[in-house]
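Pasting a structure below so you can have a look.
A single protein chain has been omitted from the complex, and every remaining protein chain is retained in its original position.
Moving on to chain A:
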Amino acid sequence: MIGGLFIYNHKGEVLISRVYRDDIGRNAVDAFRVNVIHARQQVRSPVTNIARTSFFHVKRSNIWLAAVTKQNVNAAMVFEFLYKMCDVMAAYFGKISEENIKNNFVLIYELLDEILDFGYPQNSETGALKTFITQQGIKSQHQTKEEQSQITSQVTGQIGWRREGIKYRRNELFLDVLESVNLLMSPQGQVLSAHVSGRVVMKSYLSGMPECKFGMNDKIVIEKQGKGTADETSKRRPSAPAHSGKQSIAIDDCTFHQCVRLSKFDSERSISFIPPDGEFELMRYRTTKDIILPFRVIPLVREVGRTKLEVKVVIKSNFKPSLLAQKIEVRIPTPLNTSGVQVICMKGKAKYKASENAIVWKIKRMAGMKESQISAEIELLPTNDKKKWARPPISMNFEVPFAPSGLKVRYLKVFEPKLNYSDHDVIKWVRYIGRSGIYETRC
């Protein structure tokens, strides 16, 4: 149970302070500032224990959000709440910045009153909140007196995330599969660790109370269908191999939005739900097997005497030639005693950034099955301490238009028995985006 919640700016000044329980005193505010924000050594752990009080913090640009408690709480729950809180704030007033927080502090206190009660998280669904917490610009466009009176019964009802009587002229939905791929590779090209964490985000503009069913190439489902209803699979089979070589993926773990009926997932492994109106995150998942690594980095570092270092890095794209990767950035760390750098690259632009102690190589676009190379000469200043350079890994950023985990959306069916539109009338959009998470290669 969260005892209190504080928001600080980068200087450690308190912008928002809300205490939910008596065991959290005023000094807790200062304790966090002194021990975390102004700590001499940068605090890396998101959980800090000071005098039997636990502080859970997340940072959004220059803003610190800290949840405080004296009890032994579920840390994952607290962080989940903090992220949700960020989402809610972003939905209300855009970017979380000091100025925005100062301008909206009344709203934030109002939100804090609503989404946390005596330290227990409550309904934090933006859509639902917007119906009754209205500030300035956010005036619900179609709120009659009648509807206002229904708010209480609706948000406390069984389907608290969606109100009744929504009507759209055009029923439309958007599905985004967003993945980030993480990798640590040895200099010889051996994968030391790799995983993909992905999210399925849905934006729905559907009338009434539609019942949706989401299907993807989950290994368990595919196998079950293969054994069970043979007729259904026989219909689908021909189309499946056309998408990719891989038919199904093994999902290590996943979480769902509260609208998904978990009982159905447990028994049939089918994902059925009544979606909230607007944008929401349908599910989150993680895979570790058979990951498609979009790029391969081949480093070559040679030390020439004490004062010179030669670096050569080759990157190879490893996906279909028809696809284009974007926003590619390779970051090659340089030793701390670098006194000068010369870079030559065939493609893109490369620059030595002294402030970050790294050579940054940027390529705008790159097609699949290509390779590119950079070579650099680094001059070093002899120093008097014998510490050897630790050689931090070379890291990479990119964006590719496919899901590195291999996930495919098979279907999303919409049923609304009360209104007269069918699954075929709904316009559906699916998009895959694969981004780099921590994508590193040792050198």
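Basically, contacts are C-beta pairs under 8 Å (C-beta built on N, C-alpha and C of every residue); 3 or more make two chains touch, one makes a residue touch a chain; residues count from 1.
By our rule, contacts and distances are computed from a predicted model.
When the listed names "Serine/threonine-protein phosphatase 2A 55 kDa regulatory subunit B", "AP-2 complex subunit alpha", "Vacuolar protein sorting-associated protein 33A" or "Pyruvate dehydrogenase E1 component subunit beta" are checked against UniProt, the chain not shown comes out as "AP-2 complex subunit alpha".
Touching the missing chain, out of A:T338, A:S372, A:S395 or A:S436, is residue A:T338.
Contact with the chain that does not appear here is found for just one residue of A:N27, A:N49 or A:N62, A:N62.
Only one of the listed residues, A:D30, A:E268, A:E356 or A:D425, touches the absent chain: A:E356.
With the whole complex as reference, residues 10, 40, 42, 62, 336-340, 354-357, 379, 381-385, 387 of chain A touch the missing chain.
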